[in-house]
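In this view, the complex is presented without one of its protein chains, the others remaining in place.
Per-chain numbering from 1; labels A, B and C assigned in written order.
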Amino acid sequence: MIRFNSDYTEGALPEILDALVKTNFEQTTGYGEDEYCAEAREYIKSACNAPSSDVHFLVGGTQTNLTVISSLLRPYQAVLCADSGHINTHETGAIEATGHKVMTVQGNLGKICADDVYKAYRAHFEDESREHITQPKVVYISHPTEWGTLYSKRELEEISEACKKCNFYLYLDGARLGYGLVAEGTDVTLPDLARLCDCFYIGGTKCGALFGEAVVITNDEIKADFRYCIKQKGALLAKGRLLGIQFCELFKDGLYERACKNANVLALRIRNAFAECGFEFYFDSVTNQQFPIFTKEEIDTLSAKYGFLPIEKLDESRTAVRFCTSWATRDEDVDALIRDIKMLK
Amino acid sequence: MIRFNSDYTEGALPEILDALVKTNFEQTTGYGEDEYCAEAREYIKSACNAPSSDVHFLVGGTQTNLTVISSLLRPYQAVLCADSGHINTHETGAIEATGHKVMTVQGNLGKICADDVYKAYRAHFEDESREHITQPKVVYISHPTEWGTLYSKRELEEISEACKKCNFYLYLDGARLGYGLVAEGTDVTLPDLARLCDCFYIGGTKCGALFGEAVVITNDEIKADFRYCIKQKGALLAKGRLLGIQFCELFKDGLYERACKNANVLALRIRNAFAECGFEFYFDSVTNQQFPIFTKEEIDTLSAKYGFLPIEKLDESRTAVRFCTSWATRDEDVDALIRDIKMLK
Amino acid sequence: MIRFNSDYTEGALPEILDALVKTNFEQTTGYGEDEYCAEAREYIKSACNAPSSDVHFLVGGTQTNLTVISSLLRPYQAVLCADSGHINTHETGAIEATGHKVMTVQGNLGKICADDVYKAYRAHFEDESREHITQPKVVYISHPTEWGTLYSKRELEEISEACKKCNFYLYLDGARLGYGLVAEGTDVTLPDLARLCDCFYIGGTKCGALFGEAVVITNDEIKADFRYCIKQKGALLAKGRLLGIQFCELFKDGLYERACKNANVLALRIRNAFAECGFEFYFDSVTNQQFPIFTKEEIDTLSAKYGFLPIEKLDESRTAVRFCTSWATRDEDVDALIRDIKMLK
Partner (left out) sequence: MIRFNSDYTEGALPEILDALVKTNFEQTTGYGEDEYCAEAREYIKSACNAPSSDVHFLVGGTQTNLTVISSLLRPYQAVLCADSGHINTHETGAIEATGHKVMTVQGNLGKICADDVYKAYRAHFEDESREHITQPKVVYISHPTEWGTLYSKRELEEISEACKKCNFYLYLDGARLGYGLVAEGTDVTLPDLARLCDCFYIGGTKCGALFGEAVVITNDEIKADFRYCIKQKGALLAKGRLLGIQFCELFKDGLYERACKNANVLALRIRNAFAECGFEFYFDSVTNQQFPIFTKEEIDTLSAKYGFLPIEKLDESRTAVRFCTSWATRDEDVDALIRDIKMLK
């Protein structure tokens, strides 16, 4: 079985394991106050061109989302996102468990737009009975989205401006950020994100680390006491240095982007193979997730040899599926897949 | 600086890193449903002589405590523990953040006793206005305790019986369980814990793993849907196999106990050195934490070369401190410390 | 200004105030354990033909919804309702503040159907990644709905059966239940609700009481310790007898239904006047809320003399509005309104 199920089917980039092995017997203080975390913070602040930002390291994505979002809201406030947003669909109500409603707008290819933000603002603040309604305060977006799509710099600038005008915080979930930053044709960079978001995270787990997410807080208003929140949510790793060591490796000389770049290249090879064979796509993605539409027979045939996920049953005969590459995907596995794709039609 | 600050100053047992490296490019499913987790579960169930128990792997201790305890309680119910209990003192209100009160009784060397349980039961259920008071439902103990002390099998049997009679759940926090299981003179084994507790966890983070805690649920009543709870609290590691691989190493041939045994041996060497020099102890511990009482001068002298933690200022001149050994502590560092202890008096 | 804004613009039925005055200096125990509450419970159990049900008195609707729903759910479970459900739209996230997601289905005239329940069940339990998704457990409906519409007995039986098959609890919000029970053409009675729901409440606040809602729990599984939940949510009235006295008056000889009946009669007179003048309706309601569609000019004209609420702007020129009658609405005010309606067209 060759798995294209997800971007977390393997361990970590070898550089990362090497670094963990090399540093294993060094003694450090705990809870992210060690030298490696300090160094990794500097690399990230530099990559983001955000010298005055705060950088914190957490373990996983759901954990990061619930810790950040609950720290930004007063009890009656809510987070706004696309209906397909991960916090709305696949985190078992983690945000609600911290007391807050997830308000949704209909996404367009997994994205929201500035106008959605303004509309949510007006819908709330122009309603005379608004005190009976949850108040939107945080706008949550992901980049890439759940569907592998990307915001343009222009779109992000508009959303960011809308948030500022509405007095909302903009928070970006970058679980797969690496694949987005190096995607073909994107004009969005880390410094853009640092400039446009109040807070965002740089995903490690799905982008080559064993685990780990780096939260970057750029808005001074929301920096205070964030470590208390991390600890309270059970997200403050005792051996914090494990996160620091990993993010040092990822960011000291461009490993993060290199590793993700290759995944995208392989994903596009897969996309092109499907396209050449006449397959349609559920979403048009330039990142490491690809969404061809299969018949039942095609699913059965490929499933014998490859792992991939059904995403949505479109009608009796057709189902959208997902193929996912990663930093660990091997050329030969993609070659094999492409050969088998060509034999489907 | 030689650090005796804690048992999480280094990375992991070399066997664990080796296993991570060796398995790094294998592809597995995520979220703890891989073969390594399955294998580790079998090792643990076997070590616990609890074939029908459920075993889940989480990342850290606070996370484990809040996930387990919140899953066991209805909204008005509370967890009972010693005043020194970690959930009461050093988890930033993680339990309360899930909606539940931590009710305390005065601990004795960090321990509670069966009588405390009965008293809490009667205090609640014999009170006519009990509906105005949080209802105790879970009894939380740790073994070893915060102060390195251990329950005897007899004590645990009595507490367990009290919990059964009171219709309470008994939950044991085993963050440092390894050091407890192999302590000199203890008569408490893993099968005892599985027989006497409704749920407990076997600590990895402080006992040789990079990170990770294994939750063992023996009471059928509380097994259902626990994975939803793990996910909701942000505690379901995407690359769950990292936990499975580690616990396989720890439990397949006794590494867990071997590694902890050595830490205890070194801790007792340190204790004996202090005792021989006439130092008093804040608590009498047979595990990897030792609590000598120092003067300010002694603190200053030893601090120049060794890391250790102040625990409590006893009076103007005396402070209880903590020295902690671990699976990673080196003989030569203990030798050096003992030489320097002897020079203090 | 004659107000048709809501059914809580006046105080209470005179019989209720009389009873409060008459009993004012009697001494009773607090917290709903007095003789009046006991008596009111018997009247309600009898009216519901549910002798083994538990009846509790709370103060208001949002309070009742959040107390009941949070008592029925484990942390990862959710409540399912129509998108227009009050708990989803106008309670400032009260349910989420207790930690639970409100899952919605598109309502039909404010109602859901049995098929919605089955679909939600299958969507969840047939999803392999369901542990990453909130689990539906309570189905919330209101009768009448937010839009004044009613379920038929057949519809409720089907929903109830669906809930039983899916192992969900059925909870009915009866904030305006009185107006529903006596509506023209309804075949739904209190014993039907007691037979078909696991829990429901009989609204007092909007149906003639000063305030107060009577929660009826018929499912034995969910009766235990509900008073703890009431107290914890700040919903246990110290002078509980105030609720008992009111519900005694409402239920000892049919006052509840008589008072609501008159409101419906007046509402239908208003509806007929609008219909005769050719107005369209946003919803077709047989209860005390009526939803004609107005032009801007019609709104301006009637607003000069009458209070009523805009509900939804349908397009540039047309807006759905709500006129609400109550137990307190006076014939002469309806006469005046009807005269003025006739002058509109």
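Methods note: a residue touches a chain if its C-beta (ideal position, glycine included) is under 8 Å from a C-beta of that chain, and two chains touch if they have at least 3 such contacts.
Everything numeric here is computed off the predicted structure, so don't read it as measured data.
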* To do: Out of A:195, A:227 or A:269, point to the residue that touches the absent chain in the complete complex.
  => A:227
* In the full complex, which of C:66, C:139, C:321 or C:338 touches the chain missing from this view? -> C:66
* Structure fact -> Sole touch to the unshown chain from A:89, A:104 or A:135: residue A:135
* **Option touching the unshown chain, where B:22, B:132 or B:165 are the choices** => B:132
* **Where the unshown chain meets subunit A, residue by residue** => 31, 70-71, 74-76, 98-99, 131-132, 135, 225, 227-229, 231-232, 236
* Given the full complex, what residues of subunit C touch the hidden partner chain? -> 1-3, 5-6, 8-12, 14, 17, 20-21, 23-30, 59-67, 91-94, 97-98, 205-206, 210-211, 228, 231-239, 241-242, 307, 328
* Residue-wise, where is subunit B in contact with the chain that is not depicted? -> 75-76, 78, 89-93, 96-102, 129, 131-134
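Just so we're on the same page, only the chains that are shown with their structure count from here on.
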* Structure fact -> Of all chains, the one whose CA centroid lies most distant from that of subunit B is C
* Write down the pair of chains with the top C-beta contact pair count. => A-B
* Over half shared or under half: which fits the residue numbers at the contact of copies subunit A and subunit C, same or different? -> same
* State, to the nearest whole Å, the distance from the C-alpha centre of subunit B to the C-alpha centre of subunit C. => 50
* To do: Mind checking the centre-to-centre distance between subunit A and subunit B? Centres are C-alpha means, answer in whole Å.
  => 33
* To do: Please compute the C-alpha centroid of subunit A, do the same for subunit C, then give the distance between them in whole Å.
  => 42
* **In subunit C, residues with contacts to at least two other chains** => 75-76, 98-99, 131-132
